[in-house]
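Pasting in a structure now, in structure tokens, and then I'll have a few things to ask.
Every protein chain of the complex appears in place save one, which is left out.
On to chain A.
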């Protein structure tokens, strides 16, 4: 029986990669453990080892091919004595589906779509980007790196420290190239010692330097949260305005994929609770670039919550010399008239898809990308609510005491008379993140839930 060799997943969030190089040719004998190919992901180049023995019967994906999906057949391995015709037959069979079955779609969204003509829900211009600004494609990862590099060129007091940020080029390759350009004095590999290096960073900031402290993920920042809150956020107040901490704490936050409960938490509401902090949660590459530059220049401690799943995603960003976005200003991503969808960070991926589907169903959704959680741009939300009368918030974090809860509170306080329906929130479920693929999917929000919530508040079920 010929054996399929499939495109392997080399990281929790990898969906596709480039088949960079074949190290074996058709007809070569392969034993288990042989390196047969090299695969490039957006993070690294990895070697693929054979797990079975045999002869490489047929290569199905040529070297240099980009965008090879995980689990796609890339070659056929023949057992001793099998001939090439077996490989041909195997090549045409569908690849084994390794993925777990998807959970059943929520009942409501499976119901017949509302019969209505598609309505307007237009992509909105960013007022921060003048019309006619040249644009270019950038991943969130590149945008973050460029933001740091630009600010480090601009200000010698800016330095970056964290685990694996220098020689390894970043655990998620966000600091790629920085060591080369800025040297070991300003790009500093720390020991695995979050509490210690967070405190060290705050001390350096109190003395006037401008550290960027990278947490490998924000899950580990719980060991450092004392310094973030007690030392960084409160010192300006406690010193009567004499000294604060111009520092950025950044890193991936929230769920990646299949990493389980201890590596999948969204901390936005934790930090948003604290006076003396600013909390930024970008979605697009433009958000990432413009806001990280602003965060580095900000004289206050800024918590900058990234998301691993977004790192590899590509967006259009302004191709200009110095693109800085204001902290504390939301962006209307789409204009609409029937309902206001408020989201931020990775929540925006569900929200934008839902808005598309809703438009096709005849519901015009206005989408607000908060960009900053604290200070919260409630005015932009309120202006929209006064127009639509309906609000749904979308985020991946737990519901209890969430950012959604705060938005709902402020909207009812400040725009009660404009509301035509209760405010609904779509959040992660109130459970530790499960590992099993099906349960994980259930624990996270999905587009169907957003659509259901919108139907409920627009009474169009």
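The rule is simple: a residue touches a chain if its C-beta (ideal position, glycine included) is under 8 Å from a C-beta of that chain, and two chains touch if they have at least 3 such contacts; residues count from 1.
Just so we're on the same page, contacts and distances are computed from a predicted model.
The listed options are "Inner membrane ABC transporter permease protein YdcV", "Fe-S cluster assembly ATPase SufC", "Pyruvate dehydrogenase E1 component subunit alpha" or "Pyrroloquinoline quinone biosynthesis protein PqqE", and the UniProt record of the chain not shown names that protein "Pyruvate dehydrogenase E1 component subunit alpha". When the whole complex is considered, the residue among A:133, A:239 or A:262 that touches the unshown chain is A:239. Residue-wise, the contact with the chain that is not shown comes from A:197, picked out of A:197, A:270 or A:311. Note that of A:50, A:206 or A:221, the residue touching the chain absent from this view is A:206. Listed residues A:27, A:299 or A:326: the one in touch with the omitted chain is A:299. Listed here are the chain A residues that touch the chain not shown: 159, 185, 190-191, 193, 195-209, 226-227, 230-231, 235-244, 275-276, 278, 299-300.
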